[in-house]
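One structure is given here, and the rest of the page talks about it.
A single protein chain has been omitted from the complex, and every remaining protein chain is retained in its original position.
The block that comes next holds chain A.
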């Protein structure tokens, strides 16, 4: 049987001309010889519609992370993967020029995610681009009753996390995939509909069943794309974000609610470099200032929808004043640094708590707005099931969280890692990768961890949304507790860093 290994990259070779030539129906088919040699595992050329092992719907950070993770494992790197994403720029050569202004869409990656990215070989590409490690964090609120400082040295680490632009994360992982032996095809289209039949009772079949036959027998899922193509795959992975089409088509229900808050994100500039992550809880929501590198920082400011549209449209100078105010004396006083610095409690805690001795600091002043202000609504959403017949959900399509602790995409990366591990185990044991038991194992690993994190984040959000005088004592208690009780602080840092997946029992 002839096996034709073709990598059809439907993106044009020439860069910018692509945008104007999109209307043309010509596409470039490039046959790139794979160094993997004759690949006996995937008999995907039955002549008719293309047949893949895995179809990843959504080529964002988490979808590409899954592909990169599969590409990095010896058991799965010979799989045939289809990536379906409407973005025509996906798969093109890395077009990020050095020295450009930071994009406001950034993510904080935790140390656990950093080791995942190192494992798949993407971290070396990220280090070539702008990225900002930070080792200190300060959290306080407008009441001025307390503050918490975290230091990576509290847990004997060098960093608490790293802030990287989303498009850098995506393109570096894509580079890993492109350099690997993984057979991949990118379909720049939208998913229209999806079909999979239950494994049916067996009736007579021809000599070599066609793709359509296999679909009718429930061995393959069929995806219909907006450009008219039909793609068949053994497993469909929904990595298409919080409004996931895959989740909708698979009939997976969700629970959740909208927070009556919108977030404004933008990039700002300082006169000095920023090495700390700052977060202040204001009456209507937290404002976070994260270092991005080269004296730039990223602002994530959560507030009421009306305020949000005001602040989005006000002049740049007014906005900068509002930001500096919010980070400084606006809404309330600074918390006092207790002069004892926690030494009164050190007999209780026993071990070293470096950040407890640190004074309260004010964040660096913002001098310039360096990007447009983007606004988006916030919500919490959780899929009731992560898996269904031949379908698995990863990332935001399975769970959407509040950005207040920078955890969202880290949960997604952990999902991608767990799913690729489950698939590798399945391949090692000769299982059909779309099989329910295999997928359920992925769900059993990730669901409790994700639900726990969502509960914690939602709890924090609700706790700091209540602005009632007497109850502010609890906030103060929370800040002081986290600041001075070092076992608690260590646990918080360790949980937020992704070192333990459950808050209580690891």
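We adopt the following convention: a contact is a pair of C-beta atoms (placed from the backbone, for glycine too) under 8 Å apart; a residue touches a chain by one contact, two chains touch by 3 or more; residues count from 1.
Note that in this section contacts and distances are computed from a predicted model.
Q: What protein name does the UniProt record of the undisplayed chain give, "Fructose-bisphosphate aldolase", "Replication protein A subunit", "Nucleolar protein 1" or "Ubiquinone biosynthesis O-methyltransferase, mitochondrial"?
A: From the listed options "Fructose-bisphosphate aldolase", "Replication protein A subunit", "Nucleolar protein 1" or "Ubiquinone biosynthesis O-methyltransferase, mitochondrial", the omitted chain resolves to "Ubiquinone biosynthesis O-methyltransferase, mitochondrial".
Q: Considering the complete complex, identify which of A:272, A:429 or A:504 is in touch with the unshown chain.
A: A:429
Q: Can you say which of A:101, A:444, A:466 or A:488 touches the chain missing from this structure?
A: Reading the full complex, the residue touching the unseen chain is A:444.
Q: Given the full complex, what residues of chain A touch the hidden partner chain?
A: Residue positions of chain A that touch the missing chain: 40-41, 43, 46, 74-76, 78, 199, 201-205, 208-209, 214, 217, 219, 425, 427-432, 436-437, 441, 444.
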